[in-house]
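Next up is a structure, given as structure tokens.
Incomplete set of chains, arranged as in the complex.
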Amino acid sequence: MTNHVYKSLELTGTSGTNMEDAIKNAVGRAAKTVHNMRWFEMVGVRGHIEKGAVSQWQVTIKIGFALEE
Amino acid sequence: MTNHVYKSLELTGTSGTNMEDAIKNAVGRAAKTVHNMRWFEMVGVRGHIEKGAVSQWQVTIKIGFALEE
């Protein structure tokens, strides 16, 4: 088993739809510049309320990716 | 930037469908009596199991709203 070193990023994805979509948005944005992503961990869920209704889901995740040797 | 004071309520919304729906039910119920709601934070997820299947999602949130001056 190769002994990689992994780095964690903390991102907050947002979505008008649901929590999974907010997470996918964060991972999708990270994929533009980060390679070798392996896992995420959800560390918080908040949201915006407008006119008495949820208008945005805000999900904070940590993303782990392997550093190149 | 106006320096409002915000109050937090802790509510548990429930739903037979999913977590987002439980949160929307809590926010919707609060909207009947609370104005100026701005954000929520998810602080716990529990659920009811009946006959070996999830029958209800119970999501506890804190809701922040601006107090009137």
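Each chain carries a letter (A and B) given by its place in the written order, and its residues are counted from 1.
The rule is simple: a residue touches a chain if its C-beta (ideal position, glycine included) is under 8 Å from a C-beta of that chain, and two chains touch if they have at least 3 such contacts.
Here the structure is a predicted model, which means the values were calculated and not measured.
Enquirer: Tell me, please, the full copy count of this complex, given that what is shown in place amounts to 2 chains.
Expert: 12
Methods note: only the chains that are shown with their structure count from here on.
Enquirer: Where the centres are mean C-alpha positions, what is the separation of subunit A from subunit B, in Å?
Expert: Whole-Å distance between the two chain centres: 22.
Enquirer: Can you list the subunit B residues touching subunit A in their complex?
Expert: Answer in residue numbers: 18-20, 23-24, 27-28, 30-31, 37-42, 63.
Enquirer: Mind pulling up the subunit A residues that touch subunit B in the complex?
Expert: Listed in rising order, the residues of subunit A that touch subunit B are 18-19, 44-49, 52-54, 57.
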